[in-house]
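Handing you a structure now.
The block that comes next holds chain A.
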Amino acid sequence: MFIALGLTCAALIPPGGWAQQRFITVASTTSTEQSGLFKHILPMFQKKTGIEVRVVALGTGQALDMGRRGDADVVFVHDQAAEEKFVADGHGVKRLPVMYNDFVLIGPRNDPAKVKDGRDITGAFRKIRTAQAPFVSRSDKSGTHAAELRLWRLAGTDMPASKGPWYRETGSGMGPALNTASSLNAYILADRGTWLSFKNRGELAILVEGDNRLFNQYGVILVNPAKHKHVKKDSGQSFIDWIVSPEGQNAIAGYRINNERLFFPNAGRRSG
Partner candidate 1 sequence: MEELRQACLQALALIGRLDSQLFEIVVLSLQVSLTAVTVAAVIGLPIGAALAVECFRGRQAVIVLFNALMGLPPVVVGLLVYLLLSRAGPLGPLGILFTPTAMIIAQAILIIPIIGALSRQTMEDAWREYEEQLRSLGAKRLTAASTLLWDTRFSLVTVVLAGFGRAVAEVGAVIIVGGNIDGVTRVMTTAIALETSKGDLPLALGLGIILVSLVIALNAAASLIREAALRRYG
Partner candidate 2 sequence: MLPLELRDLCFAINGNTIIDRISVQIEDGPRTIILGPNGAGKSVLMRLCHGLLKPTSGTVAWTGRRPNRRSGGQAMVFQRPVMLRRSALRNVMYGLKLAGVSRTECELRAHDVLDAVGLSHVAHHPARVLSGGEQQRLALARAWALGPEVLFLDEPTANLDPGAAREIESIIGAIHASGAKIIMTTHNLGQARRLGDEILFINQGRLTERSSADRFFREPASAEATAFLRGELP
């Protein structure tokens, strides 16, 4: 019975999946996928070009690694230093800025470390450390993790070398880390997009935002076809061309949750 059932199922799956039409694989970050941005903009691209975009959402570190192994055609991430190294090492063709949003410091409403009402993110980090208030770190080599470590350095602390028991390294994506912070009533650095679409907030709220150092730039890179012959150069390039075009940029600008914009297009306006 099972064998018959299984064979029927196998027959229904064409080799390589449902690859009816052209598709590209984009390695991107959990923040873009989970914020719902892709669901909003990709159908527009597919309608125009007929190219299906398959998004594998990982941390920036893993996403770049996927590109390095040749498992993606395009990477779409947010860690400028790592992206530039990726291109310099010959794994990617060229890095183009696409859009930005910002990081926000999330924490419990009762704010035990008294960081609220400031714009100064490094000052807030110092207060958290002094108060030894619980802080959740992604610790997954994602773009957000890289940004968080950079901010700790700016605040004069070398993380994770000088961490204490209050500093919880979860090694998980933005959503799971927010879930952890929510149940621990801990502080956490998050990207605004994921925060806005996150539902299990509990007692958490945005405490610090608007500092220039919380700027979060996204870039897009075509994986180097010279290194990986199977990379779908043309389809991948059309995606990149589209997303930095006025049409793609408008699509990004048009994505809102509760009338709040999540990402701000800035292709061609800013170098990094």
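The candidates were selected such that all candidates are chains of the complex that A comes from, given by their letters.
Basically, contacts are C-beta pairs under 8 Å (C-beta built on N, C-alpha and C of every residue); 3 or more make two chains touch, one makes a residue touch a chain; residues count from 1.
Note that this is a predicted model, so its numbers are computed, not measured.
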item	value
Chain touching chain A (counting every copy) in this complex, out of 1 or 2	1
Interfacial residue positions of chain A with respect to candidate 1 in the complex	1-3, 5-7, 9-10, 12-13, 15-19, 25, 30, 34, 38-39, 54-57, 69-71, 172-176, 178-179, 182, 197-201, 228, 230
